[in-house]
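Take a look at chain A:
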Amino acid sequence: MRLSATRLALGSGLLALIAAASPARADFTAPDLQIAVPAELSGSGASVGVLWRDGVHMAIDDVNAKGGVLGHKLVATDYDTQTNPSVSRAVIQKALDGHPYAVLGPVYSGSVKVDEELTKAAHITEIMGGEAGDLTTLGDAYVFRTGLGQAQTIPPVVEYMAHDLKAKRIAMIWVNDDYGKGGRDAFLADAKKAGLNVVADLSSEVGQVNFQADVLRLRASHPDAVFIYLHEEEAARFLKGARQMGVAVPMVGGTTVIDSQTMKLAGSAANGVVGFSGLATGAPMPAVQNFVQRFQAEFHVHPDHNAIKGYMAVWMVKAATEKMGKPDATGLAAALHGLMIEPASQPGILLPMHVLANGDVDNGGFMVVVKDGQQHIIRIMKPSM
Partner candidate 1 sequence: MSHARHAAVLGAALAALVLAGLVSFALQPYGIYLLSLWAVYTIAATGLNLTLGYAGQVSLAQAAFVGIGAYTTALLMPHGVPFGVSLMLGALGCFVLGLGLGFPALRVQGHYLAFVTLALTTLAFLVMRNETWLTGGIGGISNIRRPAGFASGRGYEFLCLGVLACVTLLAWWLLRSPWGRAFMALRENPMRAASLGVDVRAYTLLAFAIGAALGGVAGALYAPLVQYIEPSPFSLDFSLALLLMVVVGGSGLFLGPFLGALVAVLLPEWLRFLQDYYLVIYAALVIVLLALCPEGLIGLAERHLFRRKGRA
Partner candidate 2 sequence: MIGPDAPTVLEARDLVRSFGAVRAVDGISFAVREGEILGVIGPNGSGKSTLFNCLLGQLLPSAGQVLLDGRDVTGMRPAALNRLGVSRTFQLLQVFPQLSVRDNLILAGQEHVGSRIARLFGSPDAGLGAAADRMLGLFRLEALAAEMAASLSYGQQKLLDAAIAFMAGPRLVLLDEPAGGVNPTLLAGFRERLRAMNTEAGATFVVIEHNMEFVMSLCTRVICIAQGKIIANGAPAAVRADPAVIEAYLGD
Partner candidate 3 sequence: MTDRSPVLELQSVVGGYGRMTILNGCSFAVARGAITTVIGPNGAGKSTCFKAIFGLLAVREGRILLEGQDVRGASPAALIARGVTYVPQGRNLFTELSVRENLELGGVALGSAAAMRPLVEAALDRFPILRQKARDQASTLSGGQQKLLEIARGLIAEPRLILIDEPSIGLSPLMVKEVFATLTGLRDQGVSILMVEQNARSALAISDHAIVLESGRTRLAGTAQEILNDPRVARLFLGGDAGDAA
């Protein structure tokens, strides 16, 4: 529980230093390392993929400013998956044809599932942004997450509802896509174990704009608490709708409900919402806040967890490479497995991160409540060591 404040301060201080001292272009002698960045730059996933890409770019600039990875400069090439698995496969193929050092992306699990096959066959490490549970259960040694998967993020939420809220009757609303369905299935399983009674199980659509019927249904089920597993905008629309119709029971959810975007969109409707998140942009830690400020200054949008994930993916590559002592594309994955990355040595990792054997990562998380448009941390989960 005791996350070292000194470590954090040190990390963020270093980071700030780097950011301030970056103008001088480093002189690279070693050959460049090609980083392929496939992301959802158009199509329905664009809002997610663009932030991921920007996060990756910012990290690469930071790393290069500091002299690169063992003297090698990182060079990113972007690919647009158009949020379409068949296109994703094409662009990954294209990326692999260029023999990249690592593939960072994409975020949507459908695209990741297509790409996994190819990166595995090419023995190239793919560090992606997906959260769906089954992405790391297929025994692929070359695929890695950048944040917690649903198998890690759902249990604390269930626990919070059962123990902190002492809720018995739970209404849940989820978005019917790979993200929401995965969260819903994980929640149902855990809720059963914890003895929670799911009294309303509401599926909604991606891009759904009208949540009035859902809110009415939810109200009619008289829950003690509501579990929300929706994307940011839908979460905001739902929260607004629920508050408008006078729903006052506690609302708990995944990363998205406490996301800054959700808070911005939902306004006062987000107050009181509790969520569990891996690294959140609202985490009241200098390193994170520094990242948020710099990101906003550079890209003129507020970052979200996808931006953080993209940012950290690069630092994961750096940490593993430095562990190997030389850049070795095919050895990168093996170097990542079991790696413990500390902000002290890799300031961009923001929080200590443990890379697990299956490609999942554990970098801890926060139980957060929204108050007056700000995230307030209720509880901090330490990563497993």
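Candidate entries met the following condition: all candidates are chains of the complex that A comes from, given by their letters.
The criterion applied here is as follows: contacts are C-beta pairs under 8 Å (C-beta built on N, C-alpha and C of every residue); 3 or more make two chains touch, one makes a residue touch a chain; residues count from 1.
For clarity, every value in this text was computed on a predicted model and none was experimentally measured.
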(message) Please state which of the candidates 1, 2 or 3 is in contact with chain A in this complex.
(response) 1
(message) Can you tell me which positions in chain A touch candidate 1 when the two form their complex?
(response) 41-44, 80, 82-87, 89-91, 93-94, 96-97, 110, 113-114, 117, 132, 134, 138, 176-178, 181-182
